[in-house]
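Notes follow the structure.
Of the protein chains in this complex, one is absent; all others appear in place.
Labels A and B are assigned to the chains in the order they are written; within every chain, residues are numbered from 1.
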Amino acid sequence: MMKTISAIGGAAALALSAAVVTADPVDDTLILNEELELVTRTTAPAHVEELDEVLSGWLFRGTETRAMQADDFDNPGMIFVEKALEAWDTAEGSEGKSCASCHDAAETMAGVRPVYPKWNEAAGEVRTLEMQVNDCRTSRMGAEAWKYAGGDMVNMIALLSSVSRGLPVNVAIDGPVQSMWEQGKELYYTRTGQLELSCANCHEENNGNMIRADHLSQGQINGFPVYRLKNTKLNAVHSRFKGCIRDTRAETYSPGSPEFVALELYVGSRGNGLSVEGPSVRN
Amino acid sequence: MASGVKPRVKVPKTAAAGDVVTIKTLISHKMESGQRKDDDGNIIPRSIINRFTCDFNGKNVIDVTMEPAISTNPYFEFEAIVPEAGDFKFTWYDDDGSVYEESKTIKIG
Partner (left out) sequence: MKLTRRHALVMGAGAALANCITLPAFASLGDDAIAAFTGGAEVGDTGITLTAPAIAENGNTVPVSVDAPGAAEIMVLAMGNPTPAVGTFKFGELAGSQAASTRIRLAGTQDVVAIAKMADGTFVKASSNVKVTIGGCGG
């Protein structure tokens, strides 16, 4: 059995390192609705030592997929933003409040998405935007928490992302979040599963190469939630992490787990400077 | 009615009489093809939107027969002549008998 496993690992390593077909990112500019230019390529933050530039996954997609994201009507992810807008105005729970009761229009949330995950002083923890939404639901609205990566939640995160599109991702990495950020970095560089692959093996060392028939991007998460052509729905970032780790043939962590919160904090910070794009369109 | 079906249409608010305008439509729908099996190996029954129409002031613009090979969240883009002010009416027909309607007013100016 051990022999089989190492053979698979070897084959995977070979497939990655000997990739002859390149899938270089395109030279293109993402202009949303013919008016808002987004940053899809910028100088890497100082804490991302192995990369010179950070690139949005948008640059690794085909012409038709890129075009689909550039127009809010063509982007099927915006259907779910509209659904979340209805939820935004709907009172729920024992307090009879909706999101709008405290926050007014959803547009007032511009600037929130780019800084998450972030430290919550009162709770003494690093919070993702999902955790914050559920805190609002349970402690302010008296409503039930949403499932971490369920439909209602991913729609709401898409709404909160959509109003911050064009703003630069700006996740803090120091101060009280630093230890969790280090934990996330550790996870990023740790090989997992029978294929013995870390996040870095694919997305840092081999972005721009093919993995089987698909392009490997830098694995940036500035575009989440993403509408994937594959499953024709919005996908939460922790669901994507889970899929990636499963693809290494490892037992995965769960959406909302402390490990994934740490990984989101680290991976999010690797995209500091890129524009928030969610909901984006990917394969 | 299939759950969570939501039509979206994009039509200019104004046009000059006789103008040709571009219209886009998108409706959230699974478009279950009838080709898939569930986890127990049973065929998931077909459940799609099978027809889409667009009319302007009672006159037809386009009438589309839709098969299961139309993607989830069906999208259409086409052009219409706007001879006068009036209303576009969009109608989607579901296999289950549901009819989803949307209308948009366009002004001349």
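A few notes on this one:
The rule is simple: a residue touches a chain if its C-beta (ideal position, glycine included) is under 8 Å from a C-beta of that chain, and two chains touch if they have at least 3 such contacts.
Nothing here was measured: the structure is a model prediction, and the numbers come from that model.
Taking every chain of the complex into account, the omitted one touches A, B.
The chain not shown here touches subunit A at positions 61-65, 68, 211-215, 228-232, 235, 239-240, 243-244, 246-247, 283. In the full complex, subunit B makes contact with the omitted chain through residues 20-22, 30-33, 35-36, 55-56, 59-72, 74-83.
Please note the rule applied: only the chains that are shown with their structure count from here on.
Centre-to-centre spacing of subunit A and subunit B amounts to 31 Å, using the average Cα coordinate of each chain.
On subunit B, the positions that touch subunit A within their shared complex are 4, 6, 8, 10, 24, 26, 28, 71-73, 75.
Here subunit A touches subunit B in the complex through residues 73-74, 76, 78-79, 82-83, 232, going by the rule given at the top.
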